[in-house]
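Just below is one structure, and these are the notes that go with it.
With one protein chain held back, the other chains of the complex are shown just where they sit.
Every chain is named by a letter (A, B and C) in the order it is written, and numbering of its residues begins at 1.
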């Protein structure tokens, strides 16, 4: 059974900061946000975790393998190098969606995202090192079938973006509502979902749903592992198989 | 009348690179993409331009104020510092959507996004410095009314994200189809749109459309300028006014 | 005659910040400093300027081509993205050394580098755009003759470093005392000097001095230009000529 550890990364009191004392240059905000995300991606990644940029002021990490000390170090490193600070809240469970509900609730209980007095909260309890197993994390890596031939080389760049975005919107909502999964756009035509124990039939159903509601053809590779990196790398290889075999769903056999 | 200059930034043959010789670590791809975007944001921003990350492998810049030499320098700087290269294609016109159609078509005519032989194309013609005017660029900066109170502090982080994403999806498609505009999520609950000469009534109509179709309340500040930065900073100040006055649309008077 | 514009970049009250409330992690300080330098290098570089890291808390830029507005934008961008701020002070003159004396004195007159109340000073007057000429900047690019064969592949890494460092120390002091020049180590075995109107004989004399006092053989390419980039690129090509022709001094003819 999966046991996903998610970490909610929330910038402290960020909205007010962006307009104090007057609105800050947009290009600087964009640069700061995307570099902060890049740094978190490397920091969690050094321990085999994944981070998704989500809204940039609220990022979601899959953090199986990072303990409290690792989290504290990330928090300290941001404080030492950025003009903003971050709060971190950890949730765990068989359902990624529920784990995030738990993490969010704990942080909300400490104060608002725009509470000037709530800084650098560090909440929740990571999974004990001894109880970690090879099927703790299930990752599904989706992409669009022939996105380059169908969209990028055919439509104008914004229309391509709209189509891919619509497929993504349909997928993310369905995977959340029907399958307790958290799905994230990661660039190009790629979507990575963190899932509970889903079956190939579940993925087939989701793919059909996206085809029916958004008219976008997608396929998926699914991997498992003790860490997001292990599961995600399995999913990538499975997706390569799906491309080669022109199948819709490829799953790395559970270890 | 607006005269928007857009630049399509396309990573050359990026998809194949990400899986050659085998899939690369996701955290490294995320870091590389977001830092490349951050660098473009600073480089265009030093000349008062804006860049939006869009799909990361296809980014869209509003580049009024950058000439061909500036574009070539950006291209060279990426080549010198990254393992990938970029092609740049410039389009111009009263309609941002049409300008991007022009830029995309020119690049597609040079070869596929996954053509190993098409590298560092530099296409299109910037607006002559002498013909630039104070109403060349119109920028609309939208945000969600009380996003923190309605979503961030109330729902779990993913549900907040889904709601904001849905409002964004409804807005981006409508602004494109009905108003020839290019809208981009820029983090938090913020959307920036590059528009032709739209009226306050147009914006009111768009806001109503988003409320009706996605159930999300948004408001907007609108600015004009010779450059994206000037227009965008006007829009930010107008949005501050809208927050303070609790109005839906605030427009900086045309110069 | 040269007319060099230098900018002293001083982090405001940095020393105390690094130990408040207690000493900060060294790796974070190293990361923050070197990225701040990298950003300045790009920001000045987009306008054809050069920046040298020097002591990191006090950096020296050759800023011919950047006006006050450009300086203010750099200052603002740092404030928006880093936990520290910078003061900038501009000096100009035929002698780079004197220009820096002027820039330093103006900043010292505003308060100490560790004065908590002196933040974001912006001092001095750039060269008027109309008076800029093709011989404003003279750049000399030195390297060590066969550094790889003599040191890197032969000695242990620290001994190589010590030898190159000693050559550098001898050169930087001599070029300053005898030739009013500012010399900077830029990595590998490369030293870049910003010079007044020096003759080939001056460079030969300096090279001989380094051979005599530090036992290190160096050579140099010299370029001129309206900007640091133009002069520096000329110097690089001249140095390539010197490598190929096995000469000690190669000078790009003045325009």
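Note that a contact is a pair of C-beta atoms (placed from the backbone, for glycine too) under 8 Å apart; a residue touches a chain by one contact, two chains touch by 3 or more.
Remember, predicted model here, so these are calculated numbers, not experimental data.
Interchain touches from the omitted chain, evaluated on the whole complex, reach A, B, C. Remark: the omitted chain is touched by one listed residue; of A:42, A:159, A:173 or A:213 this is A:42.
The residue from B:29, B:46, B:195 or B:251 that touches the chain not shown here is B:29. Checked against the hidden chain, the listed residues C:113, C:145 or C:226 yield one contact partner: C:113. Against the chain not shown here, subunit A presents residues 39, 42-43, 45-47, 73, 77. Although one chain is hidden here, its contacts on subunit C can still be listed: residues 8, 10, 14-15, 18-19, 22-23, 25-31, 33-35, 37-39, 41-42, 44-45, 49-51, 53-58, 60, 97, 100-101, 103-105, 108, 112-114, 148, 152-162, 164-166, 169, 172-173, 176, 182, 186-189, 192, 229, 232-233, 236-237, 240. As for the chain not pictured, it touches subunit B at residues 24-25, 28-29, 31-32, 35, 76-77, 79-83.
Everything below uses one rule, namely that only the chains that are shown with their structure count from here on.
Per-chain CA centroids place subunit A at a distance of 22 Å from subunit B.
If you average the CA atoms of subunit B and of subunit C, the two centres end up 36 Å from each other.
In subunit B, the residues touching two or more other chains are 39, 42, 45.
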